[in-house]
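What you see is the complex with one protein chain gone and the rest in place.
Labels A and B are assigned to the chains in the order they are written; within every chain, residues are numbered from 1.
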Amino acid sequence: MTRQNWMLWLSLGLVLVLLALAVAGPWITPYDPAEADLERRLLAPSLTHWLGTDHLGRDLFSRILAGTRASLGSVALILVGVLTVAILVGSVAGYAGGTVDAVLMRVCDAFMTVPTLVLALFMIGVLGTGLANVIIAVILSHWAWYARLVRGLTLSLKNRDYVAAAVVAGGSRFAILRRHILPGVLGQLAVLASLDLGHWMLHVSGLSFLGLGVAPPTPEWGIMINDARPFVWTSPMLIILPGAAIFIAVMAFNLLGDALRDRLDPVLAERVH
Amino acid sequence: MSLIELRQVAKAYRGGGPFGRSATVQVLEGADLRIEPDECVALVGASGSGKSTLGRILLGLERPDRGEVRFEGAPLHDRRGRIRPDVRRAVQAVFQDPFGATNPRFSAFEVVAEPLRHAGQRDGLRERVAGLARAVGLDPAELDRPAHRFSGGQLQRLCIARALVLSPRLVLLDEAVSSQDLLTQAQILRLLQRLRSQTGIAYLFVTHDLRLVRGFADRLYVMADRRPVEADPQAAEVPPALARLQAAVLPARPVSGLSLPSG
Partner (left out) sequence: MTGRLDLVGLRLEAAGRVLVDDVALCLQPGKVLALVGASGSGKSLTTLALLGLLPPGVQRTGGRIILDGIEQDTAGLAALRGRTVGLVQQSPRSSFNPVVTIERHFRETLALAGLRRGAARTRALELLAEVGFDHPAEIVGRYPFQLSGGMLQRVMIALALALDPRFLLADEPTTDLDTVLQAQVLDLLGRLRARRGLGVLLVTHDLSVVARLADHVAVMADGRIVEQAAVGELFQRPRQPVTRALLEAHLALCQGEPSELAA
């Protein structure tokens, strides 16, 4: 297999496994991830507890498996949120042009000037803590960049002859956006978004680490790292294992993004013209 | 009553590069043009003479700054700037570059069927498209291939089929054969003539190549001073713009005896 194909299948496989775990997580864990048993704290890996237990006696393996749902689930929701808002705003701005475009782009500029962390803290200050609010905060801090990208792509595609031909053929603006502009846009978006997925996951984990995200005892990799801080010297596995999980997931997304970009390159290259 | 008529159309663009020159370029001024039903009219001119802009205004893709466009006596655009669906269907176009004029993601079938979909038709698409494919000399069995896998000449035939699928009354041929090689040009012109005799469609043939006009068009306009001027290429006296074009036409055969000093 060529290098491209190999990377594409490997990362796709990894991502699918992670997705499956996210969906099935709580059902396939050997133990209840929230079940604490102080008699069995900080146990080393054994046959009963494959990765050992944490400081509250909860099975680490189960917690990491279950944590997939929170971490990946949030990333999936962020992806949907960012792309939806970006496509709506960007394609309308690009296709309509004029005042509509100008106004929407100023709104984008406003959102883009605020750093992610500041915006997230502000949103959480307003809305309160919790995973949902963390997700909203990350969506709000990232949609504008994608909206600009969508707008740029829309502008370049709008002037193609086949769009003129579609107008002459009687297409409504909505139909043209849907059939000619969006498919061209989605391809590039998919590639760029997949490169960002790992980044978003780190945001979610980071904010959870700061105590702003999930509430205990919900397992989430970032918060697991935070909880394990007092034990960094005595039981480093409590930090290393969730950290490794984050690392694997982010790597998988990055590899997928790279592979998608390489794979779709000829089509992207054609569109650059 | 003419099929389509332009009256005193004027159009300007703000030109200049990004270095601040914002001089307005007047592309069309006082332009009059009319096309009767079932007529083939040619519009010739050098590049930059405004003929493409005129074509776009005729198609309703752009609005003139002044003047009006009338289709069968009624204004092309209504007061809200929209074109009535039946009028929209009646005026279609074939563009210069078939690869640019078709979505690279579409199959040949989808390219030709698109106008039908926009018109809200769902049934019998396959038969209609297959029929048109045959009419333009293509094999209906090939229709599911991606459009861009076809050759330039074949793809241009598909574009012609697309222009005809809604049974229009007028088709704008905007340099429709200029990108093709000689043999293909001749074939496509022949095809267009045959289709016109079968369906009674009117054409506006926009081109810079005078050779293509003879034998194809009934009447000729030449772009002169930002407006189309009707002219007869056979007449003794022709407008200077046309004379310039005629002088630039290359010979059909090598001119022997008239030699430039060559080594």
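Assume a residue touches a chain if its C-beta (ideal position, glycine included) is under 8 Å from a C-beta of that chain, and two chains touch if they have at least 3 such contacts.
The structure presented is a predicted model; accordingly, all values stated were derived computationally and were not measured.
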Missing chain: touched chains present in the view: B
Chain not shown: contacting residue from B:Arg82, B:Arg134, B:Arg149 or B:Arg211: B:Arg211
Hidden partner chain, touching residue among B:Ala42, B:Val94 or B:Leu189: B:Leu189
Subunit B residues that touch the omitted chain in the full complex: 17, 46-48, 151-152, 180-187, 189-190, 193, 208-212, 214-216, 244-245, 247-256, 260-263
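Methods note: only the chains that are shown with their structure count from here on.
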Residues of subunit A defined as touching subunit B within the complex: 160-162, 164-172, 175, 179-180, 183-184, 267, 270
Sites on subunit B touched by subunit A in the complex: 59-61, 85, 88-89, 91-93, 95-97, 100-105, 114-115, 118-119, 159, 162, 166
